[in-house]
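Every protein chain except one is present and positioned as in the full complex.
By letter and in written order, the chains are A, B and C; residue numbering begins at 1 in each of them.
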């Protein structure tokens, strides 16, 4: 049952022309668990305030540190903050709010450097506050169902995990045109060490481990920048060795012509295999060895009932999956549930940054194996 | 740019265990254009008030007529009302709010009888108020794009229109178990003359005319009730003759085993054909005669840019399409746009009821042609 | 085990520029059960002989009646003949060979008129010879598997049968260009009463009855010729009432822009539904009520083992399905099997012609119900 009391939410970043800021706002609104009460939507004061006005956000700040302090000091101040800035700002902002005693929702990758990520892990532990990293693909009902199948042993002993995330929006030198999303994602000062690796590779890496329940122990990466003068990778080929002899490949690319947002995960065990594709997220292909493959969905047997806003056949998509994270996080904050359950933690966020830095090091060494 | 001022919305119907009520609420909330300010969520007072409490709706009524009067009398009363009750109540409720000077959003089919529908058409005209019927499939970006292709002549002269809407949730005698959704939809006193015809056939009929721009002139129907003792059709086969010699078939079924919500429209002209399938709504197959078919999407050339909350490849679904109607209607109420544009009108709603009654009469006569 | 002895086969029709003649020849050759020993490949003597020379056929005739007599008179004459001419010639040729005591393989539709078809039925019975009509889609392994599922009760009581066969190759006035295939198919003197109805509607009609095991009792047709001056239908919409209250639609079209050869059959029972699509013939979608749909194939459990030349995943197609008819017919002629089993009989062929004539009469009457 949806509780009427809405959690007071703040947001840092996400002003005009932001993509992910609006996604977080819709996700927070979807199930009516939050009210957006305060924001520091831009580092540029006029833009911050104009954005807040447009969005009807009551309290607008132009300094996130002051926002953290003032909101924390006030009885009806925000209870949680969503951080939707470029990567390099995640750490200072998250620290500011955690230190002020405010729960944090942070976009991925967690931080621009591993040192920052490890600092955040400690800060979360010290604060006693909740911290969610929006690896949003884990919010899809059929991705969650895939995880259950793996955990329940329906796949048997897992042998191979194949994950890929091809896009094509950076197939040309888009950053040269001043395109905001492209510019910061290809700038090491804002994005960190990974290009496609940080932006989408971390999603793929997280989903692979999170669904399969397997843990990568070492990797070998071959990174490339196909667009001239690009400073960060736009294509990443990675070999992965998981525990228990499980093997896999990961491919992340932002120059894969013809793909919009093609995250695809396949997990193969000795009893069954499964496949999930983000662009048709309501279907989960599940094939037991020697049997006809089944197309699992929310509509059919095996659907993940807990995630249903709509009956099967009425497609839910990216925003609903994102909203599932927000809804579950609200339940956590309200104390309806006591542990993170399916929610991605700061530790998972830090692991993603470690993945990026390890892959970059492997590739820089000419493509050598590195422990993770 | 989203305006901060939210339209004050009321709702009649949609209490506990309602499916479509929650859909309307999420759709209204999605783009932050409405606030749900009052409700008469059930005819049972306790249930109405409990539902309102749970949802955090400020003002709760147990009588829709009183709600219409009181809200209209108040300066800050609701500006529009969403009607999400069983069909037979649409007419009295809509009249009450129109007569009180409040805009109306009404679920489909418009009414339980054609006489009621025609009365509503007149009432809307007399009231000067806005009236939208939630033929929600017309809110999908790629359905809208299909309509544009047809209107722009990309199909050439249209020849054949095939539409179908198979489901299987009424393949058994679900209503005997007391299932609320099944019970009223199979009860002529609440649903009107059409079973599958009214519940989903009206969607199919609307979409076929709305996308193709062709207008049905006569029809011949063969209706059946496959489940024993069911009083209304659960399967409808209809032949359609449109103007200008265009021909088509319509199939609506709620006993089509293996289908969840399989609305599919295909339109064939002498230059090109197109196909759109609701369960994979982000794709539109478009084939020019003699050329390779294209898979149009929001991501690729030809995408319907105006409908984008998310970049292509980040799937939008049923709720986002529904929200498109709400958002466009908000623009209409605010005066941002002056005509209904893509929004389904009361006339389209009445036409759907006429389609139902004509098909029922055709079938009752043994399957004879009837003018529409 | 394949027998080394090859059946001596003759062919009438199928000379240069024929489409279906070459299909029959490859089908006969595929499993090495036949040798093509004689032919009357064209009514034009030079063309007949040139074609035979090119194909390396030992004995060439320019008169089918003489061929029947001479081959029958000779000890090592042909044992069976394949008739691959335009429709209006099927009857005289088949009679000639049956009367001479030679088995017949005849393309569909069986004849140009129902009277001819009925005469052939009697002639077959009188002759004691074998007669196969090449409703070749019944040769696909997964269509055969669908028939088994229906026969075995896996679908439960069948309720609805939907079949369609859209193509677009006659979307323009192709016959005006002298295109051979188009010309005779649109000429009533050669094709008979049906255009799309005879050419592809008979396939759809046969497959629907053959897979479902249901039998059409009455129908109502709405036929059209969308291309100017075309004398025969190029689009056929038909309502079907089968026995036991089963209902269905059939759509055949040769002006459905964007379709190559889109034969699709769907059968819905109260326990399960299935779907088979000729353009992806190795898959059979099978959905039990309330369960996840399965994708049956030769590779997976439930595959039709008897039809395997190749392991699943190694696609077989149109020619292999056609060859399955030829192979099974060879077994029948050799006496390896004693009844027609899955093979389409002259009675099924005659039924197809009756379907065409009944639909034409129904449509000519303005779209009225007619018993079949």
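Simple rule for what comes next: a contact is a pair of C-beta atoms (placed from the backbone, for glycine too) under 8 Å apart; a residue touches a chain by one contact, two chains touch by 3 or more.
A quick note: this is a predicted structure, and the numbers were derived from the prediction, not measured.
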{"item": "Selected from A:65, A:171 or A:308 as touching the chain missing from the view", "value": "A:171"}
{"item": "From A:273, A:313 or A:352, residue that would touch the chain that is not displayed", "value": "A:273"}
{"item": "Identified contact with the non-displayed chain, of B:111, B:235 or B:297", "value": "B:297"}
{"item": "Contacts of subunit A with the absent chain, listed as residue ranges", "value": "155, 159-160, 162, 164, 168, 171-172, 220, 222, 224, 226, 235, 237, 239, 241, 245, 247-249, 251, 253, 255-259, 266, 268-275, 285-289, 293, 366-367, 369"}
{"item": "In subunit B, positions touching the absent partner", "value": "286-287, 290-297, 300-302"}
{"item": "Sites on subunit C contacted by the missing partner chain, in the whole complex", "value": "1-6, 19, 22-23, 25-26, 29-32, 53-56, 167, 169, 259-262, 278-282, 297, 299-300, 309-320"}
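As a convention for this text, only the chains that are shown with their structure count from here on.
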{"item": "Numbering shared by both copies at the subunit B-subunit A contact, with half separating same from different", "value": "same"}
{"item": "Distance from the mean Cα position of subunit C to that of subunit B, given in whole angstrom", "value": "42"}
{"item": "Whole-Å separation of chain centres (CA-atom averages), subunit A against subunit B", "value": "35"}
{"item": "Multi-partner residues of subunit C (each touching 2 or more other chains)", "value": "286-287, 293"}
